[in-house]
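As structure tokens, the structure follows; a few thoughts come after it.
Note that one protein chain is taken out, while the other chains of the complex remain in position.
Which chain is which? They are A and B, in the order written, and residues in each are numbered from 1.
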Amino acid sequence: MKNLFIISAVFILFLKCGFLFGKEITVCSECGIKTIKEALDISQDGDRIIIKSGYYREHDLKAEKSVEIIGESFPVIDIDSQGNGFILTKENSSVSGLIIKNMSASYVKDLAAIKIENTSKCKVLNNQLLNTFFSIYLANSRECVISGNTITGNAVTETSSGNGIHLWKCRDIIIENNRVSGQRDGIYLEFVISSLIRNNLSEHNLRYGLHFMYSDSNAYRNNTFISNGAGVAVMYSHYIEMTENHFYHNWGAASYGLLLKDITRSRIYKNLISENTTGIYMESCDKIIITENEFSGNGWALKIMGNCSDNILSKNNFSENTFDIASNSSRNKNFYSENYWDKYDGYDLNKDGTGDIPYRPVSLYSMMLEKIPDSIILLRSFIVDLIDITEKAMPVFIPETLADENPRMHKYQYDKN
Amino acid sequence: MSIKILKYIFIELVRSRFIIFYGIFLFVLSSAVIYIGHDPSKAVVTMLNLVLFIIPLVSLIFGTIHFYNSGEFIELLLTQPVDRRSVFTAEYLGIAFSLSLAFAAGTGIPLVFFGFTFPVFLLIITGVVLTFIFVSLAFLSSVMNNDKVKGIGLSVMIWLFMSVIFDGIIFIILFVFSDYPLEKFILIFTSLNPVDLSRILILLQLNISALMGFTGALFRDYFGSTAGMVTAAILLICWMIIPGILSMKIFSKKNF
Partner (left out) sequence: MIKTEKIVKKYGKIEVLKSIDIDLGEGQVAGLMGPNGSGKSTLLKSVLGLVIPDSGNIFVNGVSIKNKFDYRKFIGYMPQIANYPENLKVRELFKIVKDIRSDKSKYDYELFENFGLGEIENKYFGQLSGGYKQRVTASIAFLFEPEILILDEPTSSLDPVSTEILKDKIIKSGSEGRLVVICSHLVSEINEMADRLIYLIDGKILFNDRIKNLINGSGETLGKSIKKIIQNKIGSDEHKNS
């Protein structure tokens, strides 16, 4: 134990002085080394490149050694529409403390401000990326950390813009504490496994705040997704954990708080889903557990298509949504239990907190809307009330089984962490 | 001349049990809605449903009954050296003003006390406009029928048509022609009904998430634009003025 302590102390000492693990290369306008390119050319594995505050008009900076690239007082790297920014290809490399800006879009190449390819254990920390195409781009890499970056794009169209944080064929990645706005997708994952996405803010992106494709066994927690074109999309993936995220204000024709397509065996827990056109949209989803979420002020809290089955919806709060549940099918293969529905008008004679008659969360009008979207023009008209009251009194169209047999009388007070 | 007569008709109506009851009823109702809802915008949505239901009904029925009950008073006024149009205007404005006052006070005081937002303002304005529209329709049905029962019957029919049957027709059109792109047509058709038009105008102000979908976006584009707003205002004013002028014309030639 004592030996271990001594070894660690020596290790830290060496790290500090940089003797054994490489030298320190300083870049500045008055220094001997004036460009980053020059510094990278002379660097060896384990070197640190300190970039002093200043303005550097450079691009396609390839780091083929294991180097730490560190900005002091945020030096500005102006790519000036000339290709990529940094490209890291060796493990244990890192980029931090830089401002990288001004890229142009490419329709042929995936140009990125910071690219990490075919390597592992790299870090991208505390950078500010302004007006970039793809901002942070990881391909075929593992065990990397992307943390504390601020990405501010000015995307106009989907084809001429790139994703904020883009991962392709990666595993064991941590993406945390980043802020992404104005990109195509805020965070994009394709063929990514066992990664964690937490504490990020993704807002005002053209398409999705977060987008999963064919990425299994990942988790995202404590993220906030605001006013993205179409919300968050999780597609063709399994074993996804979605916890304590805030999906807010995703408004538009094809907009969702959360879009789930071909998802199985996943868990949606303790999220706040508020003021979206559609809170959660589910298509071809099986065995998803949706529990302790707060759905409020959405147009439709949940749309479950007929090809979904064995999903469990329990202990959620539904309040102030125009419609609670909508479905295009007259058959129900999902389970609803112990939710709080603010539209429930039943009673609780034995005072156990559970309503004595079931709650039917699908209204006839909401089913009509699925078939004839134009009938939204009659929203909140007297005739719609008449139709819904009639259907409630004499159910004909709505599946008998689509009901919460144990609706809660009072709103759940979830403890917020 | 109308103003001198109007003043007393208005005072007389404000003293009437019905107007007082109407005001208190709305006051209690909106206070209750706010108390339960806690949120002014949610309260406006709930109030909107009540307003769209109650105002046309009350304005039509009360306007019609009042017109018939005022028969002898109107006759007395008409034997004085005064123009028939002045008497008509005074009667019309007297009812419209007193019903509007009861509505604005009953609904407005609790809502404004709770938080004066643009939708609240719009709700009150719309309520007043609807009152004027339906009093003018009430007068039309009154001057068209010498028989009180027939007049009230026609007023009830007008209410039923505007509030239920018209929307039913829209539903049927939507169902039958669901394969055709009907958005524009339905939009224009719906805005011909003052009740529907008021409903849509206010809903669009409330940022209802359900209206942010594709069709909703179309409606917002239309009514959100200046041209749409102006069109809506013109339509509502037409609903106020055309039945009013028509009934004034009939009134001017009527035999008492």
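Here is the rule we use: a residue touches a chain if its C-beta (ideal position, glycine included) is under 8 Å from a C-beta of that chain, and two chains touch if they have at least 3 such contacts.
Computed from a predicted structure; not experimentally measured.
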Which displayed chains the hidden chain touches across the whole complex: B
Hidden-chain contact residue, picked from the options B:Leu13, B:Ile208 or B:Met248: B:Leu13
Missing-partner contacts on subunit B, residue numbers: 1, 4-5, 8-9, 11-13, 15-16, 69-70, 72-73, 75-84, 253, 255-256
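By definition in this document, only the chains that are shown with their structure count from here on.
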Centre-of-Cα separation between subunit B and subunit A, whole angstrom: 48
Contact footprint of subunit B on subunit A as seen in their complex: 251-255, 275-278, 297-300, 320-323, 371-386
Complex interface listing, subunit B residues touching subunit A: 39, 42, 45, 48-49, 52-53, 163-164, 167-168, 170-171, 174-175, 178, 182-183, 186-187, 190, 196, 199-200, 203, 208-217, 219
